[in-house]
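Notes to accompany the following structure.
Note that this complex is displayed minus one protein chain, with the remaining chains in position.
Letters A, B and C name the chains as they come in the text, with residue numbers starting at 1 for each one.
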Amino acid sequence: MLQALINGLIAGCGYGLVAVGFALVYAVFRILHVANGGIYATAAYVVCWLTVDRGFGAPAAISAGILVGGTLGWLVETRIYRPLRHSNSSSLVLLIASLGVLIVVQNLLSLVFGDGTRTLRPGVVQSAIVIGSLHITLLQVAIVVVSTLLYVVTSTILFLTRIGCLVRAVADDHYLATVVGVPTDRVLLLVMVGASALASGAAILVAYDTDLTPMMGFEAVFIGITATVVGGMGSFPGAWLGGLLIGLARNLGGWWLPARWQDAVVFAVLVVFLLLRPQGFFGKPLKKAHL
Amino acid sequence: MTSDGIPRLRCEGLRKCFDGTHALHDVRLELPSAGIVAIIGPNGAGKTTLLNVLTGFLRADAGQVFLGDLELTRMAPHKISRLGIARTFQDLRLILQVPARENVLLARPNQKGERLLTALFRFGVPQEEVRNREEATRWLRFVGLEEKANEAAGELSYGQQKLLTLACCLAAEGRILLLDEPVTGVHPEMIAQILDMLRLLRDQGRLVVLVEHDIAAVRQVADVVIVMDEGRIIAQGKPSEVLERPEIIEAYVG
Amino acid sequence: MEYLLHILVLGAVYTVLTVSLDLLAGRTGLLSIAQAAFYGIGAYTSALLVTQVEAPFLVGLLAGVAVAVLISFIVSLPSLRLHDDYFVIATFGFQMILFSIFNNWIGLTRGPMGIPGIPQPVILRWRVDTHLEFLVLAIVLACFAYLVVWRITSSPFGRALHAIREDEVFAKALGKNTLRFKVTVFAVSAALAAMAGSLYAHYITYIDPTSFTVMESILVISMVIIGGAGSLWGPLVGAVLLVTLPEALRFVGLPSAVAANLRQIIYGSLLVIMMMFRPRGLVGKYGFSK
Partner (left out) sequence: MSGKPSLSDTKADANGFVEHLRIVDLVTGYGKKQVINGVSLEVSRSEIVALIGHNGAGKSTLLKAIFGMIPIWQGQVFLDGQVVPAPKPHELLRTGVSYVPQGNRVFTDLTVCENLEMGGITLPDKQRLKKGMERVFTLFPALKDRLKQRAGTLSGGEKQMLALGNALILSPKVLLLDEPSLGLAPPLISEALGRIRQINRDSCVTVLIVEQKVREILKIAKRVYVLRNGCVSFTGPTEELKDELKLREVYL
């Protein structure tokens, strides 16, 4: 039971980060940025390729992974989202385009790296902390620490810096931001690159904990969406908590149910929230689409 | 129920708040069974909110709406519409890509062809369509758009679109017509035309309620003027009396 | 020749699917990601009835349709309270839950092992066992689906759907019970998808959950969008194009593993390109541009 709780928290840390990136984009762009899943998977694969196949050190590989992720985000924003936004496309159009990007990236990955599972974990036996029946590897500790750190850094940037203030201003009132002269397109680009880097970081952490498959991007998307819905669309702390909760729900669900029902638990949570409390824990009430 | 046996639209104690400001503040109103009633008042007086509450598109925080003895307070908009209470919107709502006639046809009530099985098997649907088309043409002719029947609603001018929404209300067999700004933004010549139509509709025994900014038009056509300000009804009566009162102009320009 | 017929049968099955989704997404403006789930419900119900209790094909098919309709109410009634992105997410959630049931309720569906040995259909005395006969059956069903959708869209019912897609408030003001229309259309769409699923199960004679994933839903969405949502021929064009395109790749001589990925890459790129340059699709009118 306790082990499940801890595993849940560890997984949740990764999910929380994924969700924060997702929520950030949703808050500012008001679109479901599913392409982020593609960026996420790409970053993990880049790291895997550089370390396992090319023998680079982890630091160089991780930086490269984040760089590639950020660049992809930049491309998606400047080549796809921005033109669509400027032609006043509806959010559904952007969602479909975003989905297209996810499909393309995911299949490119499986084309290049194969459909199979790949692993990033070092071959040596991992040192672990054992307390009674609890078993936590050092890598897992590192994941929790790094993920928490990344979250704290992101929140600090958002809430305590001038750049963060700009981002929140655009998220709050895009129109007014334009009126006071905020270069909204540049802020949006920054958010996109930042969210991509964040997703890349999350991907690399998760990849070290579990394994890589080309479908991992897709998994990140559904966890990201669920966590943001649970936490409240557009709320950063909400998304982070939502991610943690989903990590817990998956692992605790696995305690009572066979492990294969894990995903069903996540979606049950999603549906229950959508139906009973679509604004999530911290979101604002949904505006009705009428009048 | 009134002496003429026609149920009247009335409301009591209506309240509605948006973000702490009162859009409706204890509104009590009983509309006549027929005639032309104009609701006027400055921006933000709560006129459109009142319309939205009467037609079920907004739920009041407190108060009740009745048609005769029938309570409408929590009724869904489509049910209220089926009782013969038709309305238009400020931001003209129409299906712009389809011909004007299709818009009017859509408005016809109780269409058998709107049930799935009859739509699939077409029992009696062609005959019904013929009747509805005649009815639609009749109302298009009434508003003077018969020749535009096959043009896409989006291609019509602004004034014509307003007329088209009126035709929709009539095709929906609205006995009570709630019109939100029927002449605002319309060419002066067309205004006269619309006002004539409203008079004709009144003479047919309908109740026409208009929310309007064009006071000149209201003066010409209304039997009763209701003035709203800050969510309350501040005056009510014949236009010749009410419009001359100093507090009215005060409300407008205050 | 067999091969060509096989492609055509698949094309017809997907046409049923695209037509069913178009009724929902293109005609009514409800972009659902749960279509593959209803496709799966049809396939599983039919396959189970036929293999377990040796029910005839038509009974299996009708039962599949009935189950899909029932479940469509469970999905649509709550989801339809939500709008736009939230509706999409809700249908996505239901798709994933239903897939999870196909995959994990091993007692019923045998999970990932799938259901083998689904007999070929016998309709009255007609034993459908050659590709050509299957093609005839598939085309008959595709025409049936087309007929249903055409009947609906060209009737006053379709007029109301159009109004709901463009301006739900307007429809309500004219006395239309928009929820009833949407729930009905969701059920019809689910029924048609289930019909496609039943046909597919009997054609391939083996089903497993991988045919009913969210990716399958997205594939059907791609077909509708690329062909052209809300139009008569769009679903057909989309289905035929996206079914034949990968086969063309195979002729070029690509190994099948590569072809599978390449196919998806083409779908994905087409989606992006369509959204950017022709959101209404190849032959469509409606571009999700409210």
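Keep this in mind: contacts are C-beta pairs under 8 Å (C-beta built on N, C-alpha and C of every residue); 3 or more make two chains touch, one makes a residue touch a chain.
These numbers come from a predicted model, not from an experiment.
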| item | value |
| --- | --- |
| Interface partners of the hidden chain - shown chains only, full complex considered | A, B |
| Residue, one of B:G13, B:P126 or B:G185, that touches the chain absent here | B:G185 |
| Full-complex contact with the absent chain, from A:V52, A:L67, A:A169 or A:L189 | A:A169 |
| Interface residues of subunit B (partner: the chain not displayed) | 21, 42-44, 90, 154, 158, 181, 184-185, 213-216, 243, 249-250, 252-254 |
| Touch list for subunit A against the chain that is not drawn | 162, 165-166, 168-169, 171-173, 175-183 |
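FYI, only the chains that are shown with their structure count from here on.
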| item | value |
| --- | --- |
| Closest chain to global C-alpha mean, per-chain Cα centroids | C |
| Centre-of-Cα separation between subunit C and subunit A, whole angstrom | 30 |
| Chain centre separation in whole Å, for subunit B relative to subunit A (CA means) | 49 |
| Mean-CA-position distance for subunit C and subunit B (Å) | 42 |
| Residues of subunit A touching at least two other chains | 290-291 |
| Residues of subunit C engaged with two or more neighbouring chains | 169 |
| Complex interface listing, subunit C residues touching subunit B | 148, 151-152, 155-160, 162-163, 166-167, 169-178, 181, 184, 188, 285 |
| Of all residues in subunit C, those that touch subunit A in their complex | 31, 78-79, 81-86, 88-90, 92-94, 96-97, 100-101, 103-104, 111, 168-169, 214, 218, 221-222, 225, 257-258, 261-262, 264-265, 267-272, 275-276, 279, 287-290 |
| Complex contact set, residues of subunit A against subunit C | 31-32, 80, 83-84, 88-97, 99-108, 110-111, 115, 218, 222, 225-226, 229, 258, 260-261, 263-264, 266-268, 270-271, 274-275, 278, 286, 288-291 |
